[in-house]
Structures are given as structure tokens and as C-alpha cells.
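Below: the structure, in C-alpha cells.
The complex appears here without one of its protein chains, the remainder shown in place.
Showing chain A:
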Amino acid sequence: MAASISGLLKPWTPRVFLVRWSRYNPYYLEPEVSKEAYSRPETELSAEEKEQRELKALRPIKAATSGVSSSVFDDPVISKFINMMMEHGNKVLAREIMTQTLENIKKKQVEKYHKASEGEREAIECNPYTIFHQALENCKPVVGLASIQKGGKYYQVPIPLTDNRRRFLAMKWMITECRDNKHRRTHMYEKLSQELLAAFGKEGNVMKKKYELHKMAEANRAYAHYRWW
């Protein structure tokens, strides 16, 4: 299927019908949404990037999803978080919760800023995007555990994780923590902002979960050679 020639571009029906993933012919390229990528002059690009640009002029490009935009406020990490929070396809509600969370974080930090004395002001971070990214970074585990069968028994083996998997785990923990372990009557944006601010300061339940995972991995160090990849 990957070896289709450009003559057979459209229409293309694969042998096995894919229901969930992208139905595009693999010949299509991904769209580049940010304006900065196109505003760089020819001189700044390396040879590979020049080749990429020429390729883009020749090959067909996939349509961009409605979740991305070329605005300055578009952030792929935030979009991914919104998608993970979304239930039953209600993207409007998920986005609303996200904007309220960011606004809430900014409110709390700006209030703290204005009440603090001069010396403490520089230490207070007010930008909710940096807080969000830093909190997520703090929550990402370094090693994960995999269940590997050896000699009839299953062992929890520490394995390295890819970047995507780490980001996914951090976001998943954050969302499940806020959904399950908080008081029933608080709003989701309130719970999320509290948890994100705690993670930014390296405390809170999500950090505890990450440290527990690290401890388990450290305890099972002896089985590390069961991994074959």
C-alpha cells in the first residue's frame, strides 16, 4: 500500500479498510501551519530544508484539521490536552474549560504578584502558558514499567519511554487526578488550576504518582535485562 505510484493518487482504496485512522494516501504531506516557517528567507535554510520546500511545491498536501490554526495563540500541547479532556466529542466545552483554567491560573498568579513585596515579584511567574508547560514537564516520568512474560511469570520491567508516551502519561494522570480525587462540587477548571499550580511547584498528587512510578522502576532494576529492545 505504501508503494502506490503518483498515477494512482485519487481515488485510492486500501485493501484493508481503515476505520479509525487517517484515510489519506501516504503520498500526501503534512501541512505546515505556522507563519514563521514560511517567513524565513532562502539564505537561512539548510540544504535539507530547501529540499523539503521544493518537495512541498510538487506534492499534494493533506487538509489541516479544524483543531489547528495559524494564530499566535495556537499551541500543539494545549490542543492535545483539550482533545484528551474532551468527552463525547464536545470540543466546545473542553476548550471552554481550558480557557477558564488558564484564566484562573493567571488570576491567582497576578493576585499573588500584586500582593507580594518588591523582592518576591520577580520570582512569581504570571504567564499561564509557561506554567502549564513547566507543570507538564515536571509531571513527565523518565522511565516506565512494562509487563514482560518470562518463564511463566509476568515481571514489571523498567523501560525507556518515548517523548509522546511521556507527554501522554503526564496529561492522563493530570486529567484523571482532577476528575476522581477532588471534591465533587468544585468546577473542573478550579481543580485543574490548583493541580497545575501545585505541579509547577513540584508538589501535589500527580508528582506523587510520578515519584511512585520511579520508585517502582528503581526497585525492579534487577529485571531490566529482560528487555530485549
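By definition in this document, a residue touches a chain if its C-beta (ideal position, glycine included) is under 8 Å from a C-beta of that chain, and two chains touch if they have at least 3 such contacts; residues count from 1.
One rule holds in what follows: contacts and distances are computed from a predicted model.
Peer 1: Looking at UniProt, which of "Centromere protein L", "Small ribosomal subunit protein mS29", "Exosome complex component RRP41" or "Tubulin tyrosine ligase-like family, member 1" names the chain that isn't shown?
Peer 2: Result for the unshown chain: "Small ribosomal subunit protein mS29".
Peer 1: For the chain that's not shown, point to the residue among A:Glu30, A:Glu87, A:Glu111 or A:Glu137 touching it.
Peer 2: Missing-chain contact among the listed residues: A:Glu111.
Peer 1: Which residue from A:Leu58, A:Val72 or A:Ala123 sits in contact with the chain not drawn here?
Peer 2: A:Val72
Peer 1: Could you tell me which of A:Leu93, A:Cys126, A:Ile159 or A:Met216 touches the chain that is not displayed?
Peer 2: Touching the chain that is not displayed is residue A:Cys126.
Peer 1: Which residue numbers on chain A touch the omitted chain?
Peer 2: Output for chain A: 72-73, 106-107, 110-111, 113-115, 118, 126-129.
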